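All protein chains but one are shown in place.
Chains: A, B, C, D and E, in written order; residue numbering restarts at 1 for each.
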């Protein structure tokens, strides 16, 4: 089993969600994050003093999938989240030892 | 060392925290997340236009534990978080290569 | 490739970011979390009734790095985030199977 | 003073309607121009007062919403918003006539009286009639101005239970309360006192002082509202998680302190209209004394509460500071015209302590859940205010009150115990009869709703747990802010 | 009544300036002291009214900001803040003279008139002049008090489009609108009606009732503002994501319901100054009737809207409740002095339904995006209010209105159709001429901006997507709150 983590632009969330659905993924966990990267931020002035917003609001998705759908999922996210502009984000995949569905106690693939 | 990640219902947090304490776990990191899954959301109307809240507020817990307490921890969470209703959430376990306690620089089990 | 996850004190964020920059790290993802641990919380009274704030606000950083910079990154974070007081936080490292930059589709080290 | 005030007003506005409606006639029945101008000024003061009191609805909305949780905020603020119209409509149709119908006769001072007693007579009138929907009888600008002032007071009563029942009250059940309060609940006690009913006549029927005296409504408005708040809190029960299994109260902090503080300031602002305009006349300069006494009691209430809660729990809890000011304002509302500034200060101090101790009592002893302290602020301090009239009144004001042959209202400090008797009687009536009516209403409504399979006046545990905003209102108060 | 009111005021304040400026003279030209005192009281009422109306700006700011999204909140609240000064300055310099210059002649009642017609004459005056920057001619306290009241009304108009164009309006473009509205747009229709221009004279020129009658501005202020809001919404286009490809409207919930509710309460509060002080005289006790009718329409509007939206979409949408109250208030603004309380209730009920249905119509049929419902609340209900004068006026008030030889304004319910004619004409002028002027302004400004390579009056898609706060204002409304 794998955990696919993706950092995307907030306004791509809906598209990505749809893409995942078409890829047969029913479950996703999402959180608001702040991203620091190439995209950089912007400088503003408040009461005449400059200050820098050095982060960009991003969304992080966590998707648990079984090994043979990982690539499909990654591709789905890449295609849906890509705008081609800097700051589109990253995806990384890690291995999961065990998954449990709390409600039923099911484990493994059945738990997803 | 393992990282146990659990997605639970917000109102189960206190119970789960207590369960973890009894399981001897002293440290946990918690964050607010939005869950998309079977539980689905709900449809409302605002100024006459329908809109769908397709997520459910959830809590994500991260717990770093040493290998031989993993199962105890997972069981503790499952039992505490279970309401039996759809949307109870998931737990997944991943392997950790290294853990450090920032304050002391301790590594491994001592760092937890 | 590795994923370095660090829980730090909110007011150390700027220092840690600078430390990472000097360590050559350009990208970081940050999120607000609640930490439960040794540091404990505090008890207050509201309208005469006691209540306990049992968590401490923390910041979680996720940094994807290639294998041979992991240690440098961990050390950089430890040194920057350490105040010596309880609650400084933890760092853990997990292995990543795959990394993709959404914008370009680049994989592996190039994607970081 | 009510009666006197009204007679004045009425005198003050005799033929005003006419003035407006048939200028020529007005000139015809040449009233002394200075008197007429004074009457016009007095009517203006009443209308300005009404405007200020109506604005208090915003204050209640903010205080109650700020002291509740974010997940219920749209629901709580909406009940406070809708109550204005719900109570208003019922009061407009039937409540006003029931409470003041008979009164308006003299108020208008024209040949065609609007109304007369509906139930009872002489010293024992219980309800009035006339001027239904402001459409029967002669409706003059003066009567309309008086109505506006009175409807604003009624709405204050109606909104008090939205505080003690917050976060768990079904919208549908709440709506019925709003109509009931404006149409029947408030008019009852109003008719018996300000309307000139039996409690206003106890000076004659029972030779108690000048009868029930309540300048601006510590009792008629606040204690009556507090009694309903108590009844509602009992019937609806505590919020999930408010008490441990062993009954220890748990703190449920409000979600927006600045909002609650702003609400308190708005209430202070509106309170000047509530109390000072209750002279019904700018030609009665006592309005200045009233305004100042009001401010004094509010200031002392806030600071004493701050000191007291610090003593009791270590820190100057903002919520208790706010409650302290409101407690002081509620307490001075009945005696504001009859007491000296030093007495206003004393009343404010007592209220500041009283409000805190009663919050503790309600929560720890009665095991009741009152999210915003409505029972303590309005019920307890309102009751104290009514009693205070019988204690601190110095006899310098209130000649002919309720038509009683008195030179001025005198309390215990002047060695007169009769007035205190009249006040105590009023208080007893509020906490027995009015509380009973409110309790019966909520209990009955709950029973009927359950009988109809609607599950009672309380929202479902699920709705309460996720927050009433989506299930009841269809929108969240803050859909974009991430919440713990 | 405007004219009459003004004549009164003027009579009322004849030589007041003098009183203030050269006391001795005042004593010299011994005016009857009672009359003078009445005039002073009337001026005070006008100033208090102005203060209340100015405070309404805060209400608009909160309603519009609360119903918009957090990422635009600093921008939306700032437009509502800056509009006060922008419109004010333009009105001070040229707008006031253009609208009332000629009028002020009679208002001041001194030998040296401030102004006279600038364009047209007799029954066909289109613009006035005099008193530029309140610096030419004789400037008395009375004139200044009148100016303050009028500038507050103008600012209400100016702020209406900030609602329908919210979340996508470039700051620079908005600034120009503020100046244009205060300097030219509002003064046009104001001159034709309250200024005493051609629409006020249709009783003479076309023998239509008493000419265009609009007590406090359902048309002059609200419909005129609503017409601009419609024009602006058309020109600037819908927000990104407001409509699906297939044109189905998507809901974009407001980010702060309690804020919007507080704004609505503040508007209700200020509305009493808006309507009741439009008697321009406390000596005209009709102000009490006006205040009460205003409250009645607002209360019924809110509750009927609550019931209607519940019927239409299942839940008591707080936003629609608020719009319902505002719709009722807007609708009663023109007829408030001429109708009976029961009629005010009917008008409020109709407005409560009208505002909801028109929101649906604007969004579903016209496919326009009006984030806060400004077009429906001000444009539609304002239009209805103007018409309502021609229907529900009962003839008891308004003798000599617009100088017409009438005993009182009479609507269809009194069998008179002439007044309705005058009202319909006014409405037609608003939705053709005024709408045309506003549309031309926005279209032209957009074209010029594009021609200059500035990209038009609408902000870039990027700015709109991330939110206008940072790009336009340099600060976020809530930099510390985590947002979805």
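By our rule, a contact is a pair of C-beta atoms (placed from the backbone, for glycine too) under 8 Å apart; a residue touches a chain by one contact, two chains touch by 3 or more.
Every value quoted in this text rests on a predicted model; they were computed, and no experiment measured them.
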Left-out chain, listing which of the shown chains it touches: A, C, D, E
Hidden partner chain, touching residue among E:77, E:127, E:200 or E:404: E:77
Which of D:318, D:335 or D:371 contacts the chain that the document leaves out: D:318
Of D:302, D:404, D:434 or D:473, the one touching the omitted chain in the full complex: D:302
For chain A, residues in touch with the removed chain: 34, 44-51
Those residues of chain D which, in the complete complex, touch the missing chain: 34, 37-38, 41, 45, 48, 52, 69-71, 253-258, 261-262, 264-266, 268-269, 272-273, 276, 282-289, 291-293, 295-296, 298-303, 306, 313-319, 321-322, 325, 340-342, 345, 396-397, 399, 478, 481-484
Missing-chain contacts mapped onto chain C: 11, 32, 42, 44-46, 53, 57
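Just so we're on the same page, only the chains that are shown with their structure count from here on.
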Numbering shared by both copies at the chain B-chain A contact, with half separating same from different: different
Between B-D and C-D, the pair joined by more C-beta contacts: C-D
Distance between chain centroids, defined by C-alpha means - chain A, chain E (Å): 49
Rounded Å distance between chain B and chain C, as computed from the means of their C-alpha atoms: 18
Multi-partner residues of chain E (at least 2 other chains): 253, 313-315, 317, 319, 482-484
Residues of chain C touching at least two other chains: 31-32, 34, 94-95
Touching pairs among all chains present in the structure: A-B, A-C, A-E, B-C, B-D, B-E, C-D, D-E
